[in-house]
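Some notes on the structure that comes next.
The other protein chains are all here in position, but one chain of the complex has been omitted.
Chain lettering (A, B and C) follows the sequence in which the chains are written, and residue indices restart at 1 in each chain.
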Amino acid sequence: MSEKSKQPLARKSHLPLILLGATMTGYGMLTALVGSWLSNQAMRGLITASAYRNRLMAFEQTTGLIAGLLFFVFFVWCAVQASGGVRVAFAIGAAASAAPVLLGRAERLLFTVIGLPTMGAGSVLAGAVTTLVFALPMMLLFILLACGRRVPRGGRWLSFASIFIVLGTAFFPIYVTVLAFLLKPGDPAVGRMIQLSSQIIKLRFLLPGLSLLGLAFISMRFARLSLEPAETVLEKGEVK
Amino acid sequence: MNERIVKLPFFENLLNLAVLALLGLLCAFPIVHTLALSFSSASAAASGRVAIWPVEFTTQAYQFVLENPAFIKSFGISIARVLVGAPLNMLLTILVAYPLSRSKAEFRARDFFAWFFLLTVLFSGGLIPWYMVIRQTGLIDKFWALIIPGALPVFNVILLANSFRSIPKELEEAAAMDGAGHWTILFRVLLPLSWPILATLTLFVTVAHWNSWFDGLILMNSPDKYPLQSYLQTVVINPDPRMLTERDLALLQLISNRTTRAAQIFIAMVPILLVYPFLQRYFTAGVKLGAIKG
Amino acid sequence: MNPLTGKVYVNRFIAVLLLTMLLLSCARPPSPTPPPGASTDDAFAKLSLVVPDRYDPPIEMSSVMAVDATIKFLGENDIHNNVWTRAYEQLLGIKVSYKWVVDGSMYAQKLGLSVNSGDIPDMFRVSPAQLHLFQEAGLLADLTDVYEAVASPKTRDVLMQDPTSLKAGTIAGRLWGIPLTDAAVASASLLWIRQDWMDKLGIAAPTSMADVLEISRRFITEDPDGNNAPDTIGLCVTKSVWSAFANLSGFFNGYHAYPGIWYERNGALVYGSVQPEMRDALLALQEMYAQGQLDREFGVKDSNQVAETIAQGKCGMEFGVWWNPYHPLNQSQANYPHAFWSAFPIPSVDDVPAKSQYSSAVGAFLVVRNGYEHPEALLRMVNFWSDNILGSQDDELRQTFLGDIENPDVVLYKYTPVVLWEPNAMIDGSKKLREALAKKDPSGLDLDTQWRYRIIQAYFEQGTLEAWVEVATNGPNGAVTILEQVLKDRGQLNRFYGVPTVTMAEKMPTLQPMEEEVITKIIMGEPIAMFDQFVENWYRLGGTEIVNEVNLWAEQNP
Partner (left out) sequence: MLLRKKLSREIPLFVMLTPAVVLVLVYAYAPMVGIVMAFQRVLPGKGIFGSPWVGLDNFAFILRMPNILQVLWNTIRIAGLKAAAGVVVPVTVALMLNNVTSQAFKRTVQTIIYLPHFLSWVILAGIFIDILSPSEGVVNHILGLVGIPPIFFLGNDKVFPWTMVVTDVWKSFGFGAIVYLAALTDIDPTLYEAAVMDGASRRQQTRHITLPGISGTIIMLSTLSLGNILNAGFDQIFNLYSPLVYRTGDIIDTLVYRIGIANYQYGVATAVGLFKSVVSLLLIGIAYKLAAKWADYRIF
């Protein structure tokens, strides 16, 4: 056999991968909803800007902690279930679970605990660090899955697509903020990009979560097919 | 300096050096602090974190000042002003100092002219008449308006006259014996012996022309004729946000009036740091000794 | 994009943030590119401009111009030949030539010199003091009839929006100068407090001056900045106690005292600094200083030093004006990302609501030389500006006359002295912005307000904390909402906006320092009796004559 034989992503059960995808999607949706609800309240003046900040901070910190732990557990569980390249991928992916924990705490951590020299763009830098902590491991995860020869074909294509999803949802908002505040202040074209980027920022957990669910579904379908009798394979004129 | 035959006793010399070193430090600290300020970012300067070392190093202040095409133009004007103005000042100073240094016998009208020039230091008609006279003599908005009105620095004249008078009379009489007129006495005898004071006055005149900004702003009718310091005076960001465009406010994060002003000071010091060491060579005392023996 | 409507208020802008170390090198502003192909002449033809009448043959008008270092030109344009001079010549038939152009800092002095030496331009800008001086010397043309005849409805509306504008340009019932309008309410005093400190210590918004004193006390005792060092300051004050930020006017307003301004009290105008209400405020400040809530050396610290304490994150509270977040409050956020200031109306010491004091803000006038044949030319230029440019939404027109997006730092309206702003633009603009925020739809806003909408959106939806400045000023319950209340019933307008009266000119240079001296010394511990002594001296050394003269002025200028 010239190529390695394909394997499902998880040897025994796909539960951890499903759970991982589900929690990430759920967390993404939750932050998006709560975030826009709170910002609507503040934009309409129903709550003061400081009340908005405190509630958002409290929400982000608590849910971030829980999500971070869950992600970590499920990532490790998936790594255990998987083998070879896929295991390494999930192990690397586990690093991304630190991002939700960082979400509400980045500024304080960077500027007071680590004591970075404060500068003009404190919050942009903190935002960038949080995004990097999530985007890099996830991209590595998808890259490894995309070029894993053992990974079912559908899964490889989905992983390949997911690399760009993570890239876009993570770095586009930062690019827009830097453009808006530094390179071209006041440019209406950049103004419209801010409108777009504030929607995209809501998807940065949601879309990767869906991709993982997608992978889980593909892998389960592949596992079910390969377990069924050999004849279905024969019809394809290929001798197992 | 005069040849020291006897050096200071050890302890006294040490004390002398120590006090001078302390004075040097006392003067050096604000200068180093200002230099550090000119290379620091606005937020570092604003929060007073800059001591003697630049914090959040940036050359934006210098870029803001030097980048503007007006800077190169005004720099050229200042150089031209010094190259034309300083020699003219020195020439007039020498030409006036010599007659004033003659004894009353040699030049009966000496006292009259002495007071004639001194009164101009004490009395001034004020800004309006000075501006009107310059306008009537057709100098407004001309390069020469920066040179001619202030061409005779009376303070320098008095210094030079005083120095000429301290030169031993015998030298002049020796030259006069060989039939030398006033001109030859001045250029052959007095000037060669007054290098130190001439060097000092050249330095003062150069600094005066390089750093004066008020006449440039008042006498010129358009900003592209401003000399350097006049231009630098205008490169100040008005922090009142109501007057600023987005671009200015973006700039305000990088630099503030503090950092730009610090940068301006160092640009003002440039000629001194170049010219002064060169002039100091003439501050040696040996010159007179040679003349007498020779 | 630069401030296309360019309103004096419209072009203030949020605090800009930057990735200093990372992106500094590539943050070079775009180099100006040559103007678009079409020469400006047919550019005018394309625009729909309201130009009722034109001088044919064109007339000459000499003027003078103040510029600042930020002025830039494209291609071969310069101050003598640019879009505005060409527009005046081709559309209005007025050939404008500038006798001299000087830097803004020297404008007043140079104008004084050239006028006094007989070289008077046909049309030029003057300060209020110069308006009175030149009018008294008979140098100015009477514009009353010309204004009535030629001023367009839009020009009249702009000049009428702020009641004090036209009055300031009127001497003995005749109009001598077109006021360059500004919103007086912009100088109203407000209270700024470090919101993140209040959240940390669980302090609610102050409703009375007692709350303010309590907050100040807690700010120095409970170490809000968490560096367990007693280095915080309850209330920041500069040595010139009436400056635009960290002043004391707001504090005194809380005690119903209005230092430095004239207001009506049982039928006559009185001077605020010598009224009895000042005493209680001074005693309260004395107590605060004694407890160390004020900077021990506030008496020698100018605004730069106080800005330093704000940048170091030591300052907790300051009385200032609505645009303080743009400068210097933004400095505290630059150094401590979590720093955040909120604006509060001036609380009152009793149940009578306190009023913020504010003065008319007309800083300059456009005047015409007496004996110039075409005084109405000035009105036509003003009409051209208010009918076509002010508040216009036509992109093409704005790019031609105000400046285009490609070269944000080439601001075209800096090329002409005839520039007026609508006083209400700030308050109306801010109200429209808040409505758009509520509807989450920025379509109806003009370009500048739209940009502010985006910044506030970035704050709420992307967590860019640096954008707090725009939220704290124009955002929902920001500083401008307080100004609206001040305009309604919570404001005390300075009723004297003429030029210094005879005795005022003579005595104020001595009485003013006495006033500041007594206030500073009492706060730092001198007995309160010193204030009573000051009030007596103030009246004795010329105060009585000043009060009479001001009231006489008030009768002539209702």
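Annotations for the structure displayed:
Everything that follows uses one rule, which is that a residue touches a chain if its C-beta (ideal position, glycine included) is under 8 Å from a C-beta of that chain, and two chains touch if they have at least 3 such contacts.
Bear in mind that the values here come from a model prediction, so they are computed numbers and not experimental data.
Note on the chain not shown: across the whole complex it touches B, C. From the set C:Val115, C:Leu175 or C:Val321, the residue in touch with the chain omitted from the display is C:Val115, counting the whole complex. Considering the whole complex, the residue from C:Asp78, C:Glu136 or C:Asp394 that touches the absent chain is C:Glu136.
Considering C:Lys239, C:Arg279 or C:Lys432, the position touching the chain not shown turns out to be C:Lys239 (whole complex). As for the chain not pictured, it touches subunit B at residues 1-9, 12-13, 16-17, 19-21, 23-24, 26-28, 30-31, 33-34, 48, 92, 95-96, 98-100, 102, 105-109, 113-114, 116-126, 128-130, 132-134, 137, 148-152, 155, 158-159, 161-163, 165-168, 173, 176-177, 181-183, 196-197, 199-200, 203, 211, 258, 261-262, 265, 268-269, 272-273, 276-277, 280, 283-285, 287-289, 292.
Touching residues on subunit C toward the chain that is not drawn are 112, 115-118, 120, 129-130, 132-134, 136-139, 239-241, 296-297, 299-302, 304-305, 499-500, 505-514, 516-517, 519-521, 524, 541-542.
Simple rule for what comes next: only the chains that are shown with their structure count from here on.
Separating the centre of subunit A from that of subunit C, both taken as means of CA atoms, is a distance of 48 Å.
Distance between subunit B and subunit C, defined via averaged C-alpha coordinates, is recorded as 40 Å.
One finds 66 Å separating the Cα centroids of subunit A and subunit B. Subunit C has residues 1-3, 13, 16-18, 20-21, 27, 334-335, 408, 451 in contact with two or more other chains.
Chain contacts: subunit B has residues 41, 43, 56, 245-247, 249-250, 253 touching two or more partner chains.
For subunit C in complex with subunit B, the residues that touch the partner chain are 1-3, 8-9, 11-18, 20-21, 24, 27, 29, 67-70, 79, 99-106, 109-110, 112-114, 116-117, 119, 186, 304, 307-308, 311-312, 323, 326-328, 331, 334-335, 408-409, 411, 451.
Here subunit B touches subunit C in the complex through residues 41, 43, 46-48, 56, 58, 60, 68, 70, 127-128, 131-132, 135, 141, 217-218, 220-223, 226, 230, 233-250, 252-254, 258, going by the rule given at the top. If you check the complex, the residues on subunit A that touch subunit C are 35-36, 39-40, 42-45, 48-50, 52-54, 107-108, 111, 118-127, 173, 177-178, 180-191, 194-195, 197-198, 201.
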